[in-house]
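Of the protein chains in this complex, one is absent; all others appear in place.
Just so it is clear, A, B and C label the chains in written order, and each chain counts residues from 1 on its own.
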Amino acid sequence: MGAVSGTAEVLRWEIPSLFRWLGVIDAALQEVGQELAWEREELNEVSVAVIEAVSNAIEHGNRFEPARSVQVELRASGRHLRFRVSDEGPGFASDRLDQPTPSPESPEFMMSRGRGLFIMRDIMDAIRIQREAGRFVVELDKELKAPVGTGH
Amino acid sequence: MGAVSGTAEVLRWEIPSLFRWLGVIDAALQEVGQELAWEREELNEVSVAVIEAVSNAIEHGNRFEPARSVQVELRASGRHLRFRVSDEGPGFASDRLDQPTPSPESPEFMMSRGRGLFIMRDIMDAIRIQREAGRFVVELDKELKAPVGTGH
Amino acid sequence: MNIKVREEEQVVIFDISGRIMGGPDSETFHNLVKENIAHGKKQILINLGKVNWINSTGLGILIAGYTSVKDADGQFKLVNISDRIESILMVTKLSGIFESFDSEAEAVASFGS
Partner (left out) sequence: MNIKVREEEQVVIFDISGRIMGGPDSETFHNLVKENIAHGKKQILINLGKVNWINSTGLGILIAGYTSVKDADGQFKLVNISDRIESILMVTKLSGIFESFDSEAEAVASFGS
C-alpha cells in the first residue's frame, strides 16, 4: 500500500557522532525509498542531501563526540517529505543559508570545503534551522516530483 | 576503530507498526553488523532474533496500528550487545518465556505459529520483559563469540 | 512476497521473491498450494533464491504448505537457500524437516525418488 494520504509515516534514527555510522542512516534511507517507491533519481538526491545534514551534525554540531547523538526524523505524507536532523551543538546563524551557491565561473567554485549547505538547499525545496529542546535542528522539505507508487 | 571498551555505542530506530518497515530495521542491522565486523553467522542469527521481536511488537503489541511506534535500541560494548525492542501494547506474562521449545519429536513441532519467542530465546543469551514509561520492552542480550574486528 | 509459478518435468516450481513475513501472503501461498494439489500436482519445489529474509510467521507459511502437500502424499522441497534463511532453519531445527538443495537441477531430479 502507498502512504495513506493525510496521515504521515514517521521514522526515526539515532546514531553516535562518528562518520562510521553514516552508512546506517544511508542504508535505512535506501530501504525507505524503495519501500515507498521513490523514483531512483529522487532517492539519490534526497539521500545526498540528508547525508550532508547528518555529516554536518556529526562534524560541526557534535564535533565527533560519540556520546553525543545525531537524530534523524522522516515524515512522509504521500509525496511530501520532511526530514529533521538534529545535534547537540551550537548551530549556526541563519544568514549562512542566504549566501548564493558559487557559480562554476567564480574563483570559490573549486573550494574543497563549504559545499554541504549549498547541496542541501539546491536539492531540497526548503531548509530551515531552529533550536528545539536543547537541540539544533535542520529541517529539510521535499515534494517528490514523481507520483509515489504502491511500494509493493 | 573497534568499539572503545567500557563505552557503549548506542543506536536507535523507530518505525510505524507495519511489516513493510521491517526491512528498514533489517537493513540498518546488516550495516551495523558489517561496520562492527560481526561474524557473518552471528549477524544472521542476531538479526533473525531482532526481526522476531520487532514482528511481535508490530503484530501483537501495536496490532498493526501505524500510528503506534516500535522502537529498537542497540547498545554495543565490544562483544556485548543489548537490544531493547518496545511497543505500546499490553505485553505478555513472563511465564510464557519459561515454556520449553518443542522438540522435533513432539506433535507441536510442526505448528505454523508460536515460534518467535523460542527463536529469540534460543539465539540470544538472555531475554527479559519489562514495562517502562508506558511501553512494553523486550530486552535481548547477546555476547558475540567471535572477537570483534576493526570494522574498517 | 511475490510468487511466480512454473513447471519443470512434473515438478511445480514456486519462484518466490521479496520477504516472507505472514499477513495476506499466507493465504495467497496456501491457496496456490491447495490449487496445485487439487489438480494432482503434488511435487512442489519452493525456490527461495530471491528471498532476502523470512520471519517466523513466514516460516509458518512454508510449514503449512509442507503439511498440506505431505497429507496429500506429495513432496514439498526447498532450493536456493541463502545463509540467512539457513540460519533460521537451523535455529528452529526445521532444516531437519525440509529437504533442500543448492541447485534447481538437483532438486528437480530428486522428486519421485
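As a convention for this text, a contact is a pair of C-beta atoms (placed from the backbone, for glycine too) under 8 Å apart; a residue touches a chain by one contact, two chains touch by 3 or more.
In this text the structure is predicted, and so the values were computed from the model without any measurement.
Novice: Considering the complete complex, which visible chains touch the unshown chain?
Specialist: In the entire complex, chains touched by the missing one are A.
Novice: Which listed residue (A:15, A:51, A:72 or A:85) would be found touching the missing chain in the intact complex?
Specialist: Of all options in A:15, A:51, A:72 or A:85, contact with the hidden chain holds for A:51.
Novice: Against the chain that's been left off, what residues of chain A make contact? List them.
Specialist: 19, 22-23, 26, 40-41, 44-45, 47-48, 51-52, 55, 59, 104, 109-113, 115-116, 118-119, 122-123
As a convention for this text, only the chains that are shown with their structure count from here on.
Novice: By CA centroid distance, what chain is farthest from chain C?
Specialist: A
Novice: Could you please state the distance in Å, as a whole number, between where the Cα atoms of chain A are centred and where those of chain B are centred?
Specialist: 28
Novice: Where the centres are mean C-alpha positions, what is the separation of chain A from chain C, in Å?
Specialist: One centre to the other, that is 41 Å.
Novice: If I count partner chains per residue in chain A, which residues reach a count of at least 2?
Specialist: Residues of chain A never touch two or more of the other chains.
Novice: Among the residues of chain C, pick out those that touch two or more other chains and give their numbers.
Specialist: Chain C, residues with two or more chain partners: not present.
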